Structures are given as structure tokens and as C-alpha cells.
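Note that one protein chain is taken out, while the other chains of the complex remain in position.
Each chain carries a letter (A and B) given by its place in the written order, and its residues are counted from 1.
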Amino acid sequence: MSNSNRNLKRIQSSLVWRYRAEKAFRWCGVVAVALGLLAVLALFSDIIIKGKGAFFATYMQFEVTYDQELLGIDNFADDQQLIIADWESLYKSALRADFPDVRKRADKRKLYALVSDGTGYDLKARLLADPKLLGQSEIIWLLADDDIDTYFKTLLDGNAYTARLTDNQVEWLEQLDGTERMRLQFNANFFNRGDSREPEQAGIKGAVIGSLLTLVLTLILSFPIGIAAAIYLEEFAPKNRWTEFIEVNINNLAAVPSIIFGLLGLAIFINFFHIPRSIPVIGGLVLAVMTLPTIIITSRAAITSVPPSIREAALGMGASRNQMVLHHVLPLALPGILTGAIIGMARALGETAPLLMIGMVAFIADIPGSFTEPATVLPVQIFLWADSPERAFIEKTSAAIMVLLSFLILMNISAVWLRKRLERRW
Amino acid sequence: MQANDVFFLLMGLSALAFYMGRGRSLEIAGELRGIRNLHSLPNYYGYYTALWCGLPALLLLCLWIIVDDPVIIAVVMDSLPGEVLPSNSVEHTLLANKINNLAVGVLPSAGQSEVLISAAQQLRDLTQLSRWGMAATVLCLALIGLAWGRSFVAAKFRARQRVEKVVQYALFACACLAIFTTLGIVLSVLFESLQFFKSVPVDDFVLGLEWSPQTAIRADQVGSSGSFGAVPLFVGTLLVSVVAMCIAVPVGLMSAIYLAEYANRSVRAYAKPALEILAGIPTVVYGFFAALTVAPYLRDLGESFGLSVSSESALAAGAVMGVMIIPFISSLADDVITAVPQAMRDGSLAMGATHSETVRRVVIPAALPGIVAGIMLAVSRAIGETMIVVMASGMAANLTFNPLDSVTTVTVQIVTLLTGDQEFDSPKTLAAFALGLMLFIVTLILNIVALQVVKRFREQYE
Partner (left out) sequence: MQKTATLDADDMADSSIKSSVKVTNANPLDITDEHVTVGSYEVNNAKMSIKNVNVYYGDKQAIFDVSVDIGKNEVIAMIGPSGCGKSTFLRALNRMNDTVDGCRVEGDIRMDGQDLYSPKLDVVELRARVGMVFQKPNPFPKSIYDNVAYGPKIHGLADTRVDLDEMVERSLRRASLWDEVKDRLYQAGTGLSGGQQQRLCIARAIAVSPEVILMDEPCSALDPIATARIEELIEELSQNFTIAIVTHSMQQAARVSQRTAYFHLGKLIEVNPTEQVFTMPEHALTESYITGRFG
């Protein structure tokens, strides 16, 4: 017992620093979790702060006269006339009317630069939609150029960014702002236009449709094949070297860097099968090959979670293996399989690297209408905009990221919902 | 008649075959008084007939579509007079493309030589012929299959077994697709790499210290061999990965330990999914964050300390990559830590160990194989990660170990070399495949080893 007492003394004396170590260790854990959460917070707040402006665009009020002579149009049915007509003169004359003092050519050019380059097209579309306007004049809000947009938004925040504007331009803008002729409007263009070189004209509709087409194809290809492979491996495969090899293969494919799938697509689909670049078909093929292992793995997990008693009951009734799988195992495993498929699709939706290899980085202003028209996808659009030098594209990029993230969040929430709702606990 | 029209007709025929096969079996059943006297359910006879009708015809259709174009082009090229036929294969292909474009009407026929115009006409005719031929043969085969399949229908015929066999083969084929994918990757990357190694020796590539592929655009240029020493890329990749792991491993591991061992249930229920949000964010978003927020911030921070930090520093890309990998490590580590049996913890606690002593001396050593495997998988992730480095790190191949400098990585170079249009015969593009091969080999080894370790670990505690 004396031995024991000696021990006790030692233990008691060691306790102070041991508890200190305990506390330090615990704090390390708290700090680690906090750092992780802080990263989430920083990422989201950074993107929201950078991107929230993109949902609004600066518009300026002018009186536009649809002057027949200026345009040189007398017949709307004549396409040739419509093409030749000087649409830009519509807004240029309106600007000149407002700022009659501007005389010099260079100054005029700066003046015209206040409104977006695409204004001529916008006015053309407006006139064509409503031909009665010809010869009339109306007071209308015109979309401002991206530099003006940046200026106005920073002005509203209290610290106007004028580095890209001339003194004259600032003066004109102050004049417009002073007479309440500048305002922010909801930026509908962002949601229903394709890409553009002009930040204020650029929208994400083309990329969203491209993503949708690509994903549909990915789903059509990878979902049935993935389920079939999972069923084979779980329910029919004999346990031998060959099936083990397949298993190892699938597990490794799931961890292969995505860029390798881009190389595969380039070498096999484009170079060997001569599928054209940049179209949703090739994107869908590559993403399908990439998501297939994920879908197989999650489907297998869902199938294994169906208890053997169900299988035995079915077989005991004299069902064949196929009937057992089709009538019992598959319906019970379906919620898990669907959850896996949604998560796989979410990954495919966010994937960028392999698509760069297969030409989906091209600048495409048109909104794709089918699987075989050149298209880009949302993450690649983000990449392209992030690479653009114009300051205004930062805002657009962040906004596009918000759109992408909201799609992803939606998909993940639905996966969680599906799991909670439909999955059985055995 | 287009291929997809034929396809839909074929589907229709198969549906018809199903009803015919089923009807025939019901007829037989009627004679025998009741379907109980049939071997299989009537539907199976239907499926059997439909399979005979649809399957061989479908295979023929696919084969036809694949063989169709090359054969027709070959025939047309053969029939060209010898003098217009170019000798080398590149121009041969170009000519074939030209004729093709003429035939489709992309290229206006005005101003083209007679020979080409007639060749284009021939191409059009042959294509037309082939289309009709395809439709006729495929549909004929389908009808023959239908009749053949239906003729099998009999009371004692084991239709169900046959159908199920076909289904199983189909399932097996789907499972084998994974093999084909791997095979496709290996073959494509390997084949192109071998092409590359014909012009650049392997040891120059693996051991060379200078990387400047952009000099080698055309074969006839001076210095066309370029320099393809990939060491700077390997070092750059390593540097970025090391920075990433320096952030991800401690943070990921400690948060896994905290969440698995210390946090109460409600904290765990919120913190774990919140951390896993990081795993679901697309890499392009991280790239944007790294390039436009973290990199400028680090540069300014460095300036205030008098350090010159490149605006494309390995540190920025690595740090953001580390953040991306945190949830990856933490969820893998969490899995293995929770897999360590409670009896281990009890044993240690009952000895009078504090909680952290238990974790550090018993739980972590017990979970170590799994944790190491998780870190290996994370490393393989880091070196294969593309978008963050493409957007946030540089293009210039600097051979440096300073994380404040700009470096380039294997994946960045693959993307740079292969973005946009390119020919498949210049070493510049082929180099990308050689880099891809390296990347594939390294990640594959890491994955295989890690997955084996994890598997062993799980078996140990099950």
C-alpha cells in the first residue's frame, strides 16, 4: 500500500499539466472547427458582397425619337433596310439633344460611351415589337455602359470609382444624377441573355441552358447504366477475380482527377469518334463517364442496405433472382439510388476542368437550342468571366456563382429531403 | 431515312413483337386450358420475341452507323482519278473533308473543279443509298427476328430463363463499362504519350529542368523541339499540394477529432454538415475566391511586412485548395475515428487517462491506418485539382520551393496546352497527354494503396 500512496502522490502532482494539456487539446479542436466554419462564412460572404450588385443595372433616362429619316426606314418588311438602318443614331441623337454643348468628335465619342454598346439593338427590338412607335418619341430608360454602372453603384455606396471615366463624363453623369435621371433597375438581362463581350449585356441564360442540356444527357447515360452495373455487382456477380477487378476499377475511377476524363474525351470521343467539340453531346458523354463510378458506388450501398431477409422471402416464394431484384430489392433501394444520383448530378453540374479540354470554353453568345449546338455551361461561364479583364465582370462572375450555388443547394436539399422522406431504416 | 427514324421504327416493331409473342402464348394457353400450363408467364414469351426482333437489328444498326461514313469516303476517294489524289495522308484527309463539305453544302460548289463536284455528287448518292440500305436491312432483320422468336413460343419453352439470361448479360455489360472507361483512359493517354516520347526522350521529360513548350508550335521552326523538362511542374504541383496539406491536415484532423470525441450531439449535428458544404462547392468557385480575394489579400499582407508575394503565389492557390480539402479529410478521419470501438476508449479512460490522452495515445494510433489512407486520398485530390490552380497560379514554370513565388502545376499545363483548337501531331499537345499519364499513374497508385489500407482497417474492426 505504501507503493500505492507513492503512486497517488505522483498522479496528483501530474494532474495540473495534464489538465492543461487536455484543455489545450480541446481548444485546438474548437479552433479547427471554427476555422472551417469561418472559411465557409468567408467564401459565401465574399461572393455575396461581390455579386449582389449584378442583379441590378444602372439605367439612364433619355428622350428617344424614332426618326424615320434618321433611320432611313419606310418598310418594316424589308429586311435589307432593317440591316442597313443606323440604329445607333437613335440613342446618339438623344444624348446629343441632352448635352448640346458637346461639339468635339472625341468628346462626342465619350458621350456616346455612356450608354451600353448594345443599345442600338435594344432599340431596334423595341421598335420592331411595336412599329407604331416609328416617327414618335418617348422617354425611356437606357442601359448604361459597364463603367458607368460601376461608377453609379460605387457612388451610391459613397465612394465613387471614377478611374475609368474622363472628367467630362463624370460631369455629365453628375448632371444626370442631379436631375434624378439615373437609377438602378432589376437586371433582367442577366437572366435572359447569353454571353457577351460587354459586361452590362452579358447574361447567364445560355450557360444555364447549356448546363441543363449537358446534365440531361449525363443523367440519361449514367443513371440506367450505373444502376444496372450496381445491380449486377451486388446481386448477380460471382465472387471471382474478374468481378473483384471490376470493383477495384470502379473504386479507383471514382478518385481519378476529373481532368483525366477531359483527356479521355479529347482522345476518344473527339479524336477517334470525331464528335464535334463544344456541343452538349460531348460534354454529357464526358460527364457521364465521370459520374458513372459515383452512381455505381452509391447505388451499391443502397442495394446492400436492403436486408437479406427481404431477398430470402422473395426467393422463398419461388421468385427468380431477376424477379426478386426487380420486384423487391430495387423499389426498396430506389430512394438511396436517387439520392446518390442527385449528388452525382450536382457534382457534374459544378465540374469545369474536363469541359475545358473538349472545347466548351468557346465564347458563345447564342442560347443553345439543341444537344448539337455549341454551348457552354455555368461553371465554365464563371471561369471565362473570372478571366475577363473588365472590372464589371467580377460582379457578374460572383452573381453567376450565386446562381450556380443556389442550383447546387437546391439539388442537395432535395437529396436530403428524399433521404429523410423515403429511406427506410432497417 | 435517318438513323433515328429507323431506331424508332425498330422500337415500334419490338413492341409489336412483344404483343405477338404474348398473344401466341395466350393462344397456346387457351388450348391447354389456362396459363398455368405454360412454362413461363405470357409476358416472358412477349419479351423473348421482342428481344429477338429488336436486339440483332439494333446491333446491326449500330455497326452500320459506325462503318457507314468511312466506307463511303473510301469508295469515293478510290474512284477519284489518280492525278488529283494527294500522296501524303494529311492532305488526303483534307481533300476528303473538302469533298464532304461540298456534298453537305457547307462549301459552295462555285469555283470548284469538276472532279470534286462529281465526287461530291457521288458521295451524296452513296450516302442516300446507304441510308435506305440501312433502313431496309435493319427492318428486314427485325422482321426475321420477330418471326424466328415467335416460332419458339411453345408450352414447354423456358422463355423466362432465356429472357433473364439476356438481362443478366446486359447488366454484366454495364458493369464492364467501368473497365472500358479505365481502358479508354489508359489507352488514350498512353498512346498519345508514346507519340510524344518518340520526339522527346522519357528521361528529358522526367528529369529535365526547363519547361517551355510554347516554342514548339510548328515543326519547321527553329528550336522546334522546345524544352519539355517537367521537373518544374512536378515541383510546382508538390509545392501547392504541400501548402494545401499543411492547412487541410491539421484543421481537418482536429475538427474530426473534436466533432467525433468532444462535441455534443447538437453541435455535431450542425457543424458537420456545415463543414461538408465546403466539399460541395464547385472548384471553379474556389478558383475565383483564390484568384480575386485570397491572392490580392496575401499580396497586400506580404507588402505590409515588406515581403514580395507574387499575385499568383503558390501560397494563395495552396491555401484555398487546403480549405477545399478540409471536409474531405475531416469526414474520412471522422469515419475511422468513430469506427474505433468504444471498448478501446473505455479501456484507456478506466486507467485514469484524460480524454485527450485517450485520443492521442489510443484512438489516433488505432485509427492511424485509416487516417493515413485518408490523407493519401487527399493528396491525390490535391495534385489532380485543376480549376483552383488554373485560376490562381501562374503559367511560368519556375523551379522554386518558395511558396510566395508563382509556380505552375501539371494540371495547369495540361489545360493551357489543350485549350482551344489544336493539332494532334505537335509535341506541344502531346506533352499534355504525357503529363496526364504522370498524373494518372501517381493518383492511381495513391488511390489503390489508400483504398487497400482503408479496406484492411475496416476488416480489422468488423
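Keep in mind that, in the parts below, contacts are C-beta pairs under 8 Å (C-beta built on N, C-alpha and C of every residue); 3 or more make two chains touch, one makes a residue touch a chain.
Note that the coordinates shown come from a computational prediction; the quantities given were computed from them, not determined experimentally.
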{"item": "Selected from B:198, B:361 or B:456 as touching the chain missing from the view", "value": "B:361"}
{"item": "Hidden partner chain, touching residue among B:58, B:134, B:353 or B:434", "value": "B:353"}
{"item": "Missing-chain contacts mapped onto chain B", "value": "265, 341, 343-354, 357, 361-362, 365-366"}
{"item": "Chain A, residues in touch with the chain not shown (by the definition above)", "value": "1, 3-4, 7-8, 10-12, 14-15, 18"}
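Here is the rule we use: only the chains that are shown with their structure count from here on.
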{"item": "Residues of chain B defined as touching chain A within the complex", "value": "160, 164, 167-168, 170-172, 174-179, 181-182, 184-185, 188-189, 191-192, 250-255, 257-259, 261-263, 271, 274-275, 277-278, 280-289, 291-293, 323, 326-327, 330, 352, 354-357, 359-360, 377, 380-381, 383-387, 390-391, 411, 414-415, 418-421, 424, 432-433, 436, 439-440, 443-444, 447-448, 451"}
{"item": "Of chain A, residues touching chain B in the complex", "value": "11, 18-19, 21-22, 25-26, 28-33, 35-37, 39-40, 43, 46-47, 50, 224-226, 228-229, 231-233, 236-237, 243, 245-246, 248-253, 255-264, 266-268, 271-272, 289, 292-293, 296, 320-322, 346, 349-353, 356-357, 359, 361, 379-380, 382-383, 386-387, 394, 397-398, 401, 404-405, 408, 412"}
